[in-house]
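Every protein chain except one is present and positioned as in the full complex.
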Amino acid sequence: MVPLSWYLALSAVLFTIGAAGVIIKRNAIAMFMCIELMLNATNITFVAFSSFFRDVTGQLFVFIVMTVAAAEAAVGLGIIIAIFRNRLSLDVDDASVLKY
Amino acid sequence: MNIYFGLQTATQQFADVNLWLLMPELIVASAGVLVMLVDAFTKRLDQRWLTGGISLIGLVAAAVSCVWLWTSWTGPTEAFFGMIVLDRLRLSFTLVFLVVSALSVLLSMIWVEWERLPAGEFHALLLFATAGMMLMASGGDLVMIFLGLELLSISTYVMAGFRRTDVRSNEASMKYFILGSFSSAFLLYGTALVYGATAMANGTPGTTNIREIAQRLDTALYPPLLFAGAAMLLIGFGFKVATAPFHVWTPDVYEGAPTPVTAFMAAGPKAAGFASFMRVFLFGFPFVVAAGTAQRLHSAWIAVLVVLAVITMTVGNTAAILQSNVKRMLAYSSIAHAGYVLVGLVAAGAASDLGQRNEAIAAVVFYLLVYSIMTLGAFAVVTILARSGDRRTEIEDYNGIGFDSPWLAFAFSVSLLSLLGVPLTAGFMGKVMVFSAALDQGYVGLVVVAVLNTVVSAYYYLRLIVVMFFRERSGAWNAPLVPASMAIALALTVVGIFYLGIFPGRVIEVFQASPSVISRLLGT
Amino acid sequence: MTILIFLLLAALTVGCAIAMVAQRNPLYSAIALIGVFLGMAGIYVTLAAPFIAAIQVIVYAGAIMVLVVFVIMLLNVEEEVRRPIRLRYLIPLGVFLAALLFAETAFIIYFIETSAYNPPPATQSNVGLTASVGTGLFTKYLLPFEITSLLILMAIVGAITLARRVPALEVGGRRMQAATTESEKPSAAD
């Protein structure tokens, strides 16, 4: 049987990959996808604890997170389309109107 | 077949519904829906008045119901299985949010027409964001805080990008979206870890209810995960309230977003972030005397927050000096103010005595109220002066306008002086209260740093006033028209600043008073 | 047997996740991310959470990623440009993150394995069944569930506001102003 810690480790690994992706990637859509990966990694932790401790709360939380992710996706892609209409580029380094 | 696996007790087969406790949130959310409906069936020119008016009525009604909950509610203090709680923290913050939203509505009613933006959608989003903020303050469970936060954040992302044809607005929206979601992910991971860590050695599953978390800290099955989770939560909230290492998004977003939205963002989400921050850390990881996990966790987060407060104040103030754009400058100033609020948060967290803790919480709420009013006042003037499209937001644009538009300059100066913390203004009282709370807990060094920072901040606040009154204007100046709703908003902020600065006693008294139902329960 | 399945799925998930970050073409990244989501659905099945697994596929792989792929195709997003200077600066960051990752994993495994209580295997759990999740959603999580409807309404309003075509009324002054910013490309000012 797979122990709890493996699931948590998997979740941590995915979360870190996602976080690294957000830092490394330069493309708005790619960054957005990395954020989705982070949210998903979190879900593994929730479901793992939920299943191992026989408590449905964690899975309910995951359900809520998925809804939130869907809402975030809709708005995020709306933003991306809006910016693309005006600039025809999604590279965040090109986003130079606002200086750092 | 028993289909209730995994739910702890049989009593959970029914839902613990209590809509009265949810009244303010319900009113605001319904007003949002109503605004959308009205918007769909009215002519364009009527929309801004109607939607703005409905929003204002909804906000006032919510405030009334909030006061009613505070003074005459006699029922339970929790509903929906602890998802919603009724306490002073919630009600006082709710009032702050309502003030912020009402002022934002006043600011934006005419502005949407200037910019020819869809009024109904804007006001609906504003109201949904307000509902989100209120849920953040009222949530007794991490899931509610997460949901409220997302409700707030997602609508703010849209509002930041509301001027769709403006590249700056698009970019601000995108940056806010990416970094906001990034921080939400951290918050969520923290929640997951806390949920797992609070399981117990007899097989009892973990919890996301804040009150239960506090009870379980010492029996937590995985203390290291608890620490990691708390750290993640800290990072998440740090992003949301823009404390120093996590503040990088603030200046860009505040500069790029349309000014009324910036005003709302600087005041509302920041206060809401602090509401949840306090809810989770003060009530979830509270002060305990007995040595153990809970005690170590408490001292750890206090120590981290002290450092964060110092960095935040210093970074905010020093960076603000270097800015040439007023919106950016105010953005850094808002970062600095987050630092001052953190000082109060540290004081509230470190308080061992319940009475002192409540005073410190009241101080923080008062500070946030004051800060919201003066920031909104400042941004209101910036909105008016910037004209449509936010064209004039450089400091040079303010050269010598003081005597041409005396009222605007006066209102702006009052807001700036209050942000600086000059006596007789609200900002001064706020700072005094927060710093004295910190002094009560013995954080002398922290307060010294804060006061030094205030001195530094004098440079950039006063520079703007000097520019307005004593610098020659190069181009011709035609004074902007100030529409009635904006004039009302400005008048309210100025009056508010002086009222809270000179007669703060009553408001503080209110913030320190428990809701009647709780004081009755406690027998006081 | 379960361990083998878990390892396979974990390898798929992590492999696809790395591929997603490593790919320069956004569409390839999206395909890799779909792989991640499918792998995760499998992992939820090994955790005896079939309902969440199905929802995972329907919501993430079937809705969100379709939308993403759609947008990538519609906008014809270009590949990321290689930036050698930036990459050199990123190498230490990558090493640091890898170390962090390793430490994090070791940390979690070590502390969970040495804790006082060892939970029974998840495969016999029955909390993931539809009936149980449904009951939970409408009792304990009733309020959050209802609030998600508000959230989705708000997201619909927001997304449509942002993404719909700009009406002529709104264009007037704004386009002029947009044209003054330096990064504006001529074709965008139509």
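Letters are used for the chains, namely A, B and C, taken in the order the chains are written, and counting of residues starts over at 1 for each.
Everything that follows uses one rule, which is that a residue touches a chain if its C-beta (ideal position, glycine included) is under 8 Å from a C-beta of that chain, and two chains touch if they have at least 3 such contacts.
Going forward, contacts and distances are computed from a predicted model.
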Omitted chain (choose from "Heme exporter protein A", "Branched-chain amino acid transport system substrate-binding protein", "Polysulphide reductase, NrfD" or "NADH-quinone oxidoreductase subunit H") - UniProt protein name: "NADH-quinone oxidoreductase subunit H"
Partner chains on view for the chain not depicted: C
Candidate in contact with the missing chain, chosen from C:Val14, C:Val69, C:Leu100 or C:Leu153: C:Val69
Candidate in contact with the missing chain, chosen from C:Leu12, C:Ile31, C:Leu100 or C:Leu153: C:Ile31
Absent chain, residues of chain C that touch it: 1, 27-28, 31, 34, 38, 41, 50-51, 53-55, 57-58, 61-63, 66-67, 69-70, 73-74, 129-130
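Following the convention adopted for this analysis, only the chains that are shown with their structure count from here on.
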Whole-Å separation of chain centres (CA-atom averages), chain A against chain C: 4
Length of the line joining the C-alpha centres of chain B and chain C, rounded to whole Å: 28
Overlap residues in chain B, where contacts from two or more other chains coincide: 5-7, 143, 147, 150, 154, 157-158, 161, 164-168, 173, 199, 203
Touching two or more other chains - residue numbers and ranges from chain C: 108, 112, 119, 126-127, 132, 135-136, 140-141, 144, 148, 151, 154-155, 158-159, 161-162, 166, 178, 181, 183-184
Partner chain C, residues of chain A touching it in the complex: 1-10, 12-14, 16-21, 23-27, 29-30, 32-34, 36-37, 40, 43-44, 47-48, 50-57, 59-60, 62-64, 66-75, 77-82, 84-91, 93-94, 96-97
Chain A partner contacts - residues on chain B that touch it in the complex: 5-8, 143, 146-147, 150, 154, 157-158, 161, 164-168, 170-175, 177-178, 181-182, 184-185, 188-189, 191-193, 195-196, 199, 203-208, 252, 255-256
Chain B residues within the chain C interface of the complex: 1, 3-7, 12-15, 17, 22, 29, 32-33, 36, 79-81, 83-84, 115-118, 121, 124-125, 128, 131, 135, 143-144, 147-148, 150-151, 154-155, 157-158, 161-168, 173, 199-203, 221-222, 224-225, 228, 388-389, 391
